[in-house]
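A protein chain is absent from this complex, but the other protein chains hold their places.
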Amino acid sequence: MNIRWLIILCVNLLVYFLVQELNDALTFFGLNIYLASLYIVFPAIYLAPTQGAIVVLITSWVVDAPLPTPFGTTALLSIFIYTLILLIRHRIRHHMGAFILSITFFTNLILFLILTLIASNSPLADFAYWQTLGINLICSQAVLLLAAPWVLELEQTLFQLSGTPIREH
Amino acid sequence: MKQIQIFKTDNPRLFLFYPIFFLLFCALIAGLAWRQIIQKESFESQEVLQSMRRILNPGTRGNIYDRNGKLLVGNRPVFSAVAYLGALKDDLRKEYYTCVKLAKQKHSKIDFNAVRKEARLNVLQRHLDTINSIIGRNEKIKLKDLERHFSQRLLLPFPLIQDLSPEEYARLTEQIPVDAPIQLFTDSARYYPYGPAAAHVLGYVGTTLNIPEDGVPGKELTTFSLRGKVGKAGMEAFFDEKLQGTSGGDVWKVDPVGYQFQHVAHKAASQGAPIITSIDIDLQLTAEKALGDHTGAVVVLDVNTGEVLTMVSHPTYDLNELTPFIPQATYEAINDKGAWLNRATQGLYPPGSPFKLITTIAGMKANLIDEHTITDCKGKHYVGNRAFHCDRRSGHGLLNVEESIAKSCNILFYQTSLDIGNMALAEQAREFGLGEPTGIEIPFESSHTLVPDSDWKQNKQLGKWMPGDTTNMSIGQGYLLSTPLQMACFMASLARGETRTYPTLIHAPENHTQSSRQKSSPIGLSQEQYQMLLNGMEKATLEGTARRATLSNVRIASKTGTSQAWYQGKRRNIAWHAGFAPADNPTIAIVVMVEETEDDNNYGGGRTTSPIAKKVLRKALLSKTSS
Partner (left out) sequence: MGKSSVHARPLVLLGCLLLIWWFVPPFIKSFVQVNFFELQAPAWSAASHLKDLQLYWSLRNHSQQELIEAGRDLARLNSAYELSRQKEAALNKEIEHLEKMLNLPPLPNYNYEVARVTRRDINQWWQQLVIRKGKDHGIIEGAPVVYAGGVVGRIQKVFKNTAIVELISSPNFRIAASFEGDRRPVIYQGVGTPAFSNPRGIIHNVPPDYTTESTPKRLVTSRLGGTFPEGLVLGQVDELKARSDGLFQEGKVSLPQNLMSLSEVAILIPLDEDVDTTI
């Protein structure tokens, strides 16, 4: 049985849980870390398209469920980005971690900006809003650079432990 | 089979087509260039005109304050619940399809227009029901209003409930989601903290759709206007331009149906300039109270600046009942009691005995009256065969000038007027500004005040001017007509020893300096003559007809009067009190006028108006002392 998708789904849920705990602790400072690209890029690169789509969908629904945005917003956004990555993944797959990291980095940036466009209902003329947005974006991208190699490493270790190949052939 | 040679290009017949095609291509390219480059701007502006709409939003009117900074006219918010139709587009479409489906089930033939109307009504009523359930009302949408809005004002929010109470507004604020198509809309209505006080001075507003553009972008666009306000009476009308705020507005891109699609530009409206009136609201309230239920007017002027401190006209109306609009019943009630008339500036009355002061001045100037002048009052004076009576039928006996003024004996003035003649008397009255509007900053001041003379009577074909007309005029009767304001101006001028006072409703403290006070030509009396006049007026207050206006420690110069006018076939007394105080250094001029309205009123200057004047003067002098 192919459990590669299950491993990535579990890692996604673990990352989601950890990010939530981190954010829970950071609320006192008014900070928020957004690492949604971690749930999309790795399934897009390491899994078969359908399996990847399932993982992305399930993770997105978990993320989506408690949010005040219409249910499915994150899921649709993730699937859209996932499709884009699928279209270019034959070029990415030959590259090493640094390149994947940069894809993750830019994907997160795009997701962050799109979500801002969709979900923001603060007065746009408010300087404090843009300031917070900027600080959170910088912090998120910084944390992403630290967290992504660890997640990648974790997934690869789990693949090795379960005896499944790192990439789908 | 014959093979068709397609690619043979050297056929001479084809050469004919090359230039034709070339020309056609050139024409095509030129046309394209014409449309894309030359006509670009025209198409762009056409596109803008077709797809953009503008909403004009009137600025809030400026506040009006009294001379001490108390708010007389402000603005109160009027909250209403409105539906933004652009946000209901999807609901309307879905409801329309549902209605069509239902109609198909019921009838074979469908009136799509009726179905569309029904769908609109259903959707809006559903939202209104939500509001009804929150605030406990049972409002219904009128189909006629809804259809008119859809056809004429689609871009504007549709009002569901207007003039919400603070409780309803608070409930809706809390219970309607921030992004719902139903929202609270704030408009303003005029607010008068003192209700009926100074109603005729302040005036009221009406609504208008004619909003000034004030630089709101999109002048060329189809424009919708929210209702603005325009001054209809009083200072609201006179200073309308100043009080009007600067309009704001929004430019919207609309969809093909005309619903709001995208917000393009916004300009915030701003409030109009404030006005500081000369009215002293505390004194005004005192005067309003003192005049009570009497029909009449009270005018108090600052002698030195001409500022109107108080202007009362009764009966009056509560200005708050006229906003945001005048209900028909209110309009009729005000009409029935004759309260629309500002008696201080529009009421035309024979001035009565206070006019005797003008006769005295004219007599003094003609050297017909001096300190040695003694009149023997036997109760009447014959002009030809006609007897002209004095107020005291038994006669006052021997009186000097001061006593004649104090006791308001007619005989001296009859004699003097006959000696100086009608023209000189009229001329003196006109010198004091009688017979022409004062120019106060209130619209509709009467221009029919009258100082009659022989020419006027002849022109009016009322016959020849008779000596009896002159004697009547000498005591402020006959054809003479003046307003209480004119008489107050006369009193202020007299107090300064001058001939003219130009009243103003604007408080300008800079005018209080010595150099910028009201100034006009002097009356033309010697100091002794002027003192004689003053003594007569003071005596009137101390022991004469105006003794009910006496105040301790203040010297007051007064002249009372009771004139007669015919109203609806009945003779009515008009009671007057005119004067100024303190007599030795005048600061306040006052005129009180009360009309008889009932047969048994029996009003008289000293009886009726002097007590009112006393109350007002006490308050006015107290205010002056404290300020």
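Letters A and B mark the chains as written, and numbering starts fresh at 1 in each.
To be clear about the criterion, a contact is a pair of C-beta atoms (placed from the backbone, for glycine too) under 8 Å apart; a residue touches a chain by one contact, two chains touch by 3 or more.
On a predicted model such as this, the values are computed, not experimentally measured, just so you know.
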Check your understanding: What are the shown chains that the left-out chain touches?
Key -> A, B
**Study point:** Which residue of A:A65, A:A98, A:L146 or A:L161 touches the chain not shown here
**Key:** A:A65
**Study point:** Omitted-chain contact residue, chosen from A:C10, A:I135 or A:L154
**Key:** A:I135
Review point. Which residue from A:C10, A:A119 or A:L145 sits in contact with the chain not drawn here?
Key: A:A119
Check your understanding: Considering the entire assembly, which residues of chain A contact the chain that has been omitted?
Key -> 17, 20-21, 23-24, 27-32, 34, 49-50, 53, 57, 61-62, 64-69, 71-72, 75-76, 79-80, 83, 86-87, 115-116, 119-123, 126, 128-129, 131-133, 135-136
**Study point:** Where the missing chain touches chain B, by residue
**Key:** 59-60, 62-63, 75, 77, 130, 133-134, 166-167, 169-171, 173-179, 186, 188, 245, 248, 268-271
